[in-house]
Every structure is written in C-alpha cells, then in structure tokens.
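Below are the structure tokens for one structure; questions will follow.
Excluded from the complex is one protein chain; the other protein chains are retained at their positions.
Moving on, here comes chain A:
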Amino acid sequence: MSIELLGITILWLFLLGYVIVASIDFGAGFFALYGKWTGTGEIVNQVIQRYLSPVWEVTNVFLIFFVVGIVGFFPDTAYYYGTALLVPASIALVLLAIRGSFYAFDHYGKTNTVFLFLYGFTGLLIPASLATVLTISIGGFVEKQGNNVVLLMGKLFASPYSWSVVFLALVSVLFISASFLTYYANRAQDKQAEELLRTWAVFWSFPTIFASFLVFLSLRNHNLEFFNNMLDVSWLFILSFAFFLCAVSLLIRKKSYGLAFIFVMLQFASAFFGYGIGHMPYLLYPYVTIYSGVNNPIMAEALVWAFVGGLCLLVPSLYLLMRLFLFNAGYVQGRK
C-alpha cells in the first residue's frame, strides 16, 4: 500500500468513526427534544443523558482529527476546499459551536428549554451541512476561475443529487442513533424507553435504505466514473444491504439489540468504504487527487508514525472510558 493510500484509509476510518459517534450524539439530542415536545420526555431523556454526558466531547475530536489530518497529508485540499468553502463551512462551524456549547450549558449549568431546543435542532442541521461537503467532492460544483476557486451555489441547490445526500444524512442519523439507544435502554433495563426507541429505529430504517438507493442512482447522472468504480465493488454494497436486513430483522423480532447495532455499524462501514473506493484517487474531482497533494513522503511518514503512537495511547483510554460508563451495568442502570 502506498503511503498516500494508507493516509487516506486512516482518515476515512476516522471519518466513519465520526459519522457513527456523531450520529448517535446528534440523534440523541433530537430525540430528547422530540420527547420533551410530545411529553414522552422523561422516559427517553434519562437514558439519553446518561449516555451523552461523559462522551460528548470525544465526538468533536473525531472531526478535528479528520480536518487536521487531511490538511496535513494532502495540503492541496486546504487550498481548494479552504477557498471554496468559506461560507458553507463557516455556517457549519457556527452550528457546531451552538450545538456543543449549549449542550454543555444545558447539561452542566442550568436546564433550559431554549438551550435544549438549540442543541436538539442544530444536531440535525449539522449532518446535512457536513454531508454537502461530500457532495461537492464528486466534482461539478467547484470551479477554478483564474486564481480563484468558487463554489457554484446555485447549481448545488438545484441538484437532486445534493438533496438526496442531505436526505440520506438526516435519516441515517436518526436510524443509527435510535438503534444504539435501543440497545442502551435495554442495558439500562428501562422497558418503556426501550420499546419507544425500538419503534423509532424500525421506523427510520426504511427511509434510510430508500435514501441510499436514491443517492446511488442519482450519482450515475452526476459522475459516471465514480458510479462505475462503485459498480466494480458492488459486493460491498450487497454486503451492506445484507447487514441492514440482519439488523432490521433483529430489531423487529426484539432480539439481541447489541448485535443489531453491530450490524448497523457494519452496514454503514461497508457502504462507506464502497463509496470511498469509488472516489479514488480523487479528493476533489478533477482538481485534487491523493497523489497531487503529497509531494513529500517524509511528512506523510511522520504523520503515520504519530498516528501509531497516538493510537497506543488512545485505545487503552477509550477502553477504560467504555468500561466505566457505556458498558458498566451499574452506571447504565443509574446505580452509580
């Protein structure tokens, strides 16, 4: 494997990590809001609060890691995306800032319905705006005009592909989140919450798979090269669909929610990598490839070593965090 490919694989893995962890986080915020609205609050909220509290900060770091990593490995991306995305990325940043800080204000400081509303609602807008970056990367929406790189906003908003990606992002967030929280409620032996969340998970599963097909099909009109690349690895998407069926059947039959959530993760992982492979070698079609950026293998090597060292530190710490909170029966059930 070349160093470039290794770099992008690591980063892609982290982005996948962000997608999963952040989906749980964003979705949970939305469910908390929804619960409050409809009066089902008490049940769900307790489960959600116990999960979110110790882990929320970790989520954000996944994103930072990806951004810093991609600029480090492929400095050209900083130039192209940086110039083109000033406005949309700034808006996403403001949303992220509101979401993170108001979550903390609400939770550690002072419970307040406005705060809850702010973080619950922004949690849905963020995935939509971040997903748009993936849309842009397939090309056609960014143009180099002389010395400037511009984003063709009008085209972006008029594109059905772009909207199908946004739709997919939204429903995936709710699906991933509900299936995790079902498992968590089950561990917490909170029957009522479990049942409610399970219904949600099943409810959101079908829009998710529908949206995936939609994106897949509309990509064909947009970038045939990527579409054909993806057909070459169609086994990954078939696998993904199989994982999806396993997850949903478990959820419907009210069985092994833990396993069901693992299937959900596998479903997303295989589709995510299928999409990623289809994308190679472009980081921004047709301007930036993974090879055009790295003209200095020395830095890429240093980064890979730093990454290995960092993992040696992080994996045991994350394990400890999970042992103490997520998978500690006493904590989950509220006894600690």
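By our rule, contacts are C-beta pairs under 8 Å (C-beta built on N, C-alpha and C of every residue); 3 or more make two chains touch, one makes a residue touch a chain; residues count from 1.
By definition in this document, contacts and distances are computed from a predicted model.
> Quick one: the chain not pictured, UniProt calls it what, "Xanthine dehydrogenase family protein molybdopterin-binding subunit", "Cytochrome ubiquinol oxidase subunit I", "ABC-type polar-amino-acid transporter" or "Peptide/nickel transport system permease protein"?
The chain we cannot see is, by its UniProt record, "Cytochrome ubiquinol oxidase subunit I".
> One chain isn't shown here. Among A:Tyr103, A:Phe167, A:Trp200 or A:Phe216, which residue touches it?
Touches the omitted chain: A:Tyr103.
> Pick from A:Leu6, A:Ala78 or A:Ile277: which residue touches the chain that isn't shown?
Of the candidates A:Leu6, A:Ala78 or A:Ile277, A:Ala78 is in touch with the missing chain.
> Contact with the hidden chain only, please: which chain A residues?
So the residues of chain A touching the missing chain come out as 53-55, 57-58, 60-61, 63-65, 67-69, 71-73, 75-76, 78-83, 85-87, 89-91, 93-94, 96-98, 100-105, 108-110, 147-149, 295-296, 298-299, 302-303, 306-307, 309-310, 313-314, 317-318, 320-321, 324-325, 336.
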